[in-house]
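For this view, one protein chain was removed and the others were kept in their places.
Right, chain A next:
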């Protein structure tokens, strides 16, 4: 089977992290974001993966070669010379996607969920139409474009952008499976699959929806990255609790704590709920962590307090420092002892020696 992952551009929404690391390689729950998708695809029997990118960072090439071997898949970079939107990349990768008649998956690279790809494929093959959209139910559909089905059917009737009145609570989850026939609908130019392709397919009665059970999140920006981390950790707590820190470990508070085996945690800490601690991280004594992510090689000194924050690679948080309010530290940032940061986005290599009390970008 084949699949295409829409990676796109520079991931500017996830800055400052993506100033030093290409977005697909930023670790979500201690594994590169793209790895969650490649693993799910490989498990669903995919052997050919196309990465649709606007640019090809060298760092990505070597890491993906490793995954090719590990998961026994062939990974091809499809590089756009101009951004082609969400449909154009399919036309650009036509040679691979249309090489046989079997259907192919398309995934947005920012999406995190349980990836029920086998079930999606089974459902798609059963109805026999051109495409299936994975949909997820949301509480406030008015913020999104919603999908309305035909009465008592999985067939999609129409799409409604930001509905003023309730018509449906199902939204596009950014994961699809298509027959190669869809490629005849797409030209090689910047095209939106949501706005320019799907409405025609729905009009032709060729598009079904498949409802996703369980969590779903677009983790393309820091606030949602943290929310997505909470959802993912709750999911792991149910399905694979052994991979989390044991709830009886002295420091664990409220569960959902993922600690890399190479990380060190000091005495008298209270950690959790919803914390990810990456490889080589050093957490001092008396540290309080909740709803936060500490990326590889970072260090949190004694008595620091961190909530709703992503601490970037190799960053240092000083003693009695307090970080909160969706703060994001880039690579090699230093927050000095006793400093308070509320909603700071700190670019790489900066040293913060005075309080940041209101959300602010430190360049």
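Worth a mention:
The rule is simple: a contact is a pair of C-beta atoms (placed from the backbone, for glycine too) under 8 Å apart; a residue touches a chain by one contact, two chains touch by 3 or more; residues count from 1.
Following the convention adopted for this analysis, contacts and distances are computed from a predicted model.
The protein name that UniProt records for the chain not on display, among "mannose-1-phosphate guanylyltransferase", "Rab5 GDP/GTP exchange factor", "Mitotic spindle checkpoint protein MAD2" or "Palmitoyltransferase erf2", is "mannose-1-phosphate guanylyltransferase". Taking the complete complex into account, A:10 is the one of A:10, A:71 or A:320 that touches the chain left out. Looking at A:77, A:144 or A:332, the residue that reaches the missing chain in the full complex is A:332. Along chain A, the points of touch with the absent chain fall at residues 9-10, 12, 15-16, 19, 332, 345, 347-350, 360-361, 363.
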